[in-house]
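Sending over a structure as structure tokens; questions will come in a sec.
All protein chains but one are shown in place.
A, B and C are the chain letters, set down in written order, and residue numbers restart from 1 in every chain.
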Amino acid sequence: MKYNILVGGAAGQGMSTISTLLQKVLKRKGFYVFANKDYMSRVRGGHNFVQIRFGTTPITSHHPTLDAIIALDQSTIDNHINRLNNNGIIICDTDLNSEDKRVIQIPMRKLSREIKNPRVFGSIGIGALLKIFGISIDNIEPVLRKRFDKNTSQANLEAFKKGHELVESHFNINSNNEDNHIIINGNQAIALGAIAGGVTFYSAYPMTPSTSVMTYLSKKQQEAGILVEQAEDEIAAINMALGASYAGIRSMTGTSGGGFSLMVEGIGLGAVAEIPLVIVNVQRPGPATGLPTRTAQCDLDFVISASQDDFPKMVIAVRNPEDAFYQTVRALNLAEKYQIQVIILSDQYLADYNQTIKPYNFDEISIDRYLSSKDDIGEGFYKRYKFTENGISPRIIPSTIESKTVLGDSHEHNEIGFVDESIENRIAMMNKRMKRISLLKSEIQEPEYIGVENPEILLLGWGSTHGSLLEAVELLANESIKIGALIFGDIWPLPTGQLEYYGTNSKTIVNVEHNFTGQLANLIAQETGFKCDKSILRYDGRQLSGTDIYNKVKKEVL
Amino acid sequence: MKYNILVGGAAGQGMSTISTLLQKVLKRKGFYVFANKDYMSRVRGGHNFVQIRFGTTPITSHHPTLDAIIALDQSTIDNHINRLNNNGIIICDTDLNSEDKRVIQIPMRKLSREIKNPRVFGSIGIGALLKIFGISIDNIEPVLRKRFDKNTSQANLEAFKKGHELVESHFNINSNNEDNHIIINGNQAIALGAIAGGVTFYSAYPMTPSTSVMTYLSKKQQEAGILVEQAEDEIAAINMALGASYAGIRSMTGTSGGGFSLMVEGIGLGAVAEIPLVIVNVQRPGPATGLPTRTAQCDLDFVISASQDDFPKMVIAVRNPEDAFYQTVRALNLAEKYQIQVIILSDQYLADYNQTIKPYNFDEISIDRYLSSKDDIGEGFYKRYKFTENGISPRIIPSTIESKTVLGDSHEHNEIGFVDESIENRIAMMNKRMKRISLLKSEIQEPEYIGVENPEILLLGWGSTHGSLLEAVELLANESIKIGALIFGDIWPLPTGQLEYYGTNSKTIVNVEHNFTGQLANLIAQETGFKCDKSILRYDGRQLSGTDIYNKVKKEVL
Amino acid sequence: MATDIKLFESKSENSWCPGCGNFGIVNALKKAFSELDLLPHNILIASGIGQAAKTPHYVNANGFNGLHGRGIPPAVGAKIANKDLRVIVTSGDGDSYGEGGNHLIHNIRRNIDITHLVHNNQIYGLTKGQGSPTTGKGHKTSMQFEGVYADEFNPIAFAISLGCSFVARSFSADKDHLSEMIKAGMEHNGYALIDILQPCVTFNKINTYKWYKDRVYYIEDDYNPYDKVEAFKKSQEWENKIPIGVIYKEDKPTFIDRIPQIKDNPPLINKKLDPKNAIKFMEEFK
Partner (left out) sequence: MATDIKLFESKSENSWCPGCGNFGIVNALKKAFSELDLLPHNILIASGIGQAAKTPHYVNANGFNGLHGRGIPPAVGAKIANKDLRVIVTSGDGDSYGEGGNHLIHNIRRNIDITHLVHNNQIYGLTKGQGSPTTGKGHKTSMQFEGVYADEFNPIAFAISLGCSFVARSFSADKDHLSEMIKAGMEHNGYALIDILQPCVTFNKINTYKWYKDRVYYIEDDYNPYDKVEAFKKSQEWENKIPIGVIYKEDKPTFIDRIPQIKDNPPLINKKLDPKNAIKFMEEFK
């Protein structure tokens, strides 16, 4: 049993507080929750909304129809009433109008004035909503106390109660689950992964939708004993991070497409100087400024080939808040293991959606730094770029070994790091750097497969489509359609094993992506020769839901 | 009949003057000339050389063996004597040592002191060299007078004569051709193309090996009535150029890989704002600073996918100084026709090699601006991004039509240019922009094919390998090997017609490139499914000569 | 003589917060245009990205809304292309002094004839309240939870040190003063930097309308803006008293005037293009 609620209003109406409260209460009651944001690039006004889905089984995607709407303004009603189920409900203040029978008007503003705190306006709506779903408001004080001071908690509680009293229950849902989840979004998961993975320095420049990674880390920096620095621009951000990594700490940076553009030269520097670094690109639609607050998977091509000349690099597309945490830790380890740049690709949808998931298992993760000791490097000049069998040179931290100096360099250089233009050296260094690609290939994780053993239709996706594909495959499989989906996390170098296996055996291959040209499909064609037969592409800045994919498969593929 | 001469010395020894003089004299005598540079990233010292090839038939590549060496220092002898043919000759000053019988020592320094101009040192060597090839020094005064003032010309002439008298003739070559050529290198050809193509503003930041495009234009700016501005950085360079283009003049910028990295964001701006621009990337090996004065074809992947999200762009790899001129003019026209960014890819080898070619035919070129008039745009608000059948919106120059204002914008916008986040508008605008790709595809030029009608071996190349492939195919065809080569100029969108034709019919496909990963081969795999069977790849910063390719084909392919 | 101010009204929806200081700037800008007797199609308003940088959408004139931090270079390119255009850059403090700082340095050195309005709200507005270069040291923001660590950027001192030929400060709530400053900046030949105190009612709760009102004062009538050292001294006033008006001036040729091939010819957009003009250059390769 799953229900879908939409909370809508203008920017600045406190929607974020309301919806967060609602999510927390639902979670506390033992429900699975999935909440995604749709907002405009402005600070006040416009039309924003949050969609909250909850139920008694795990949820991985938003949904096109609605069971309830909390409308903070008229345009929420106007924009979304056509998505409301016949037996759905709209809750709004008495000052909004609608002829629709499904509208329940409650005097939210008036009551909040009575409570003497206009801010509890929304909590009255939540109280009413919970009642409509037959959910009690016992024991929600702790949720409020976590967020507010005593007085405000009290006022909110009162508001909840008032709302609860005003309406009749309409749906009936009960959860017998204990609340043993965390609720977290993609950016928080990356940020938490960064702390867990030993990031000691994060330098970045604010850019939607990546900013909240930095904001989270910044808030925790004192407690975590790390430094978060807002750089003067993205060029500085990546170069500071490289300097810190060179000097011996785990560093990281994050941005979105436009800022990534400015980091491109730094990526090449990291490559030739063999400095480990993790760079997060939270994608949004372009080109250029594009749609700052919307979602896309449009930078795959770009990040894979970013910066002049060839060098090893790794790209990981994170798939959901659970994956985002573990992959961030893994990216940090791999960057240091191979002394390369690892790019984490996320997007606005994943960045901002909240999901209840089981707590991260800290026994599964470790921090592995692959640093060399005095004994490893031997006597004489320290060779930062020493030729070795596998192309990885012993790496030490500057200043930690007496009389050893470390030379990081951006030219073609010899083993020490001195400029060397000779043919022999160039070939040897190029080979040394590129050797690590084959190591990376052995390290790479195959895409996740979901579906029947022998699919006739094979869906291909990457990153944040994971949740939607999961739901779509389930829906289609329920109709006995022989379908499966491969969802790439590691995407460069491209793992090809599962693809060869399922690709060869299925009749129709369909790539599902949030971009115009089908960037994954093109990459697969280049690397394996497989051609996708059909494409499901969305590039309007909004995410395909599980139902959207289900519908498209039924209409366009079957 | 072709001969190969090498002039070598340290940076700062005036080698460039000597070799230019020699090339001009040979040209004036009616020979075909081909001269390429090999120099280090330093201003004084080190080891640099110029290779001058000349003969009575067209020359398109340098050559591994040498007939004569002018050695200005010892390391020239030491480095190159093993390339000297048995009946070759080395000319050097009496103060250098060599036991080799092929060395002819002449008192260059002493004689130049006698002439009372130490700078004519090299001209004595040239005089001697000409004699060795049996070439008279009559009528060379005009060559000198073009370069020097009267006194210096006189001194040089004397030096030529002294050199000529000192040695015996050794080879015998005669040209009956009239000198009706120009001698020009790749960067000069682009710069000249820019002037011919109506470039009125060139903004750039110095970066080897692209700098000489700017230097040439800067030198001519007053005479040409254009402006060349050294920007504070590459970000400014491209953004200034975009502003100028928006405002109505043809503008252009140029750089190499590192600077191109910094222009990436600007490319996206040009795309979404639909501002025409031509960007030249003269490639050098990376990653990062890499080998600043050396050659590579290593940025193909990078430039094709540069900047976030998908948009139409065009990439043209110029193939030789003749092509570079015409393609620059064409790029300028196409950029304005489709209101897109056109990227010209060249490289250090092509940038710096001098070649005798027939003068450009100015009747073949025109400047076509595709601007709209008052009547085209009609009444009311001017819609910069008007939806049209083919995706191209009428473009006007700001300030030229009363009451019409032009709004250039980097967000997703509506037809006027105002920010618009709606789904409908996004889809329509994205489609509008991308529509032009199919137009571009119809505009694209197929690669040049050289070779037999039904090749068994098909070589694939792009850009500056053109000349080497030409020579290699000729050499191999002389041995009755059924070979051909397709050499791409237009490379994105990738023209596939010729490739399908020759690719399907040949047995072995071999990509010949100056990069590590075979970027053209990968692109072809992605776009057509063709896989190359073998690769000839060089990535040490030096160019494959025709003979090199010939040898590799014989050893590794046949 | 003045053009109708309505000509400058834009059809775009406005997405600024009610009460935002940006409204005052747009109004003063339109007033200045009208009083200078200008027409929309002869003006270019260029900007980067940010709240302030939306201005080209909100005034009817030619507009170029480019990349964050890169408002100046396209404006310069456009001025070079068409020296008759009246070019304004209107952008935020983050945009102008942060991401775009390098362009500001070097275009002041060029003394290109543009008028640069910095909507200085001492905060990153559009991205929701992070510290900008002008955020006060120690001020807590949505990113700097313990307060900004870096010293506050002083745009006036900075511009004077670079010999900026016109340096002024104004206040978005003082429409008359501001429109006078804009007019003076636009009538000045050369780079005119106008730093405008602009309250951000949503994210800057320190530098409010009141905070600025309590501090601003008109620069004395007998002040001599041509004295560089005096101007530098004046630029140091901030904490308690904030001078508004023209703080520094220098007379020198503009960029365009320094370049004969532009100065002595019609605007480049009117240049006749003909490939054959290049034949003479080719001849030199013979």
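Some points to look at:
We adopt the following convention: contacts are C-beta pairs under 8 Å (C-beta built on N, C-alpha and C of every residue); 3 or more make two chains touch, one makes a residue touch a chain.
Computed from a prediction, not measured in an experiment: that's the story for all the values here.
Among C:L67, C:I160 or C:I194, the one in contact with the hidden chain is C:I160.
The chain not shown here is touched by just one of A:N139, A:T405 or A:N431, and that residue is A:T405. From the options B:S41, B:S203 or B:S535, the residue with contact to the chain not on display is B:S41. The chain that is not drawn here is touched, among residues C:N22, C:T55, C:N111 or C:S172, by C:N111. When the omitted chain is restored, the residue from B:N156, B:T211, B:N239 or B:S506 that touches it is B:T211. By the touch criterion stated above, the residues of chain A touching the omitted chain are 179, 181-184, 188, 192, 195-198, 200-201, 203, 220-227, 229, 231-233, 235-236, 239-251, 265-266, 269, 273, 329, 359-360, 362, 365-367, 369, 381, 397-411, 416-419.
In the full complex, chain C makes contact with the omitted chain through residues 97-102, 105-106, 109-111, 133, 146, 149-154, 157-158, 160-163, 228-229, 232-233, 235-236, 252, 255, 258-260.
Even with one chain removed from view, chain B keeps its contact list with that chain: residues 12, 40-46, 205-208, 211, 214-215, 218-219, 222, 230, 232-233, 258, 288-289.
Here is the rule we use: only the chains that are shown with their structure count from here on.
More C-beta pairs in contact connect the chains of B-C than those of the other pair, out of A-C and B-C.
Chain B has residues 235, 265, 269, 273, 410-411, 419 in contact with two or more other chains. The set of chain C residues that touch two or more partner chains comprises 15, 49, 67.
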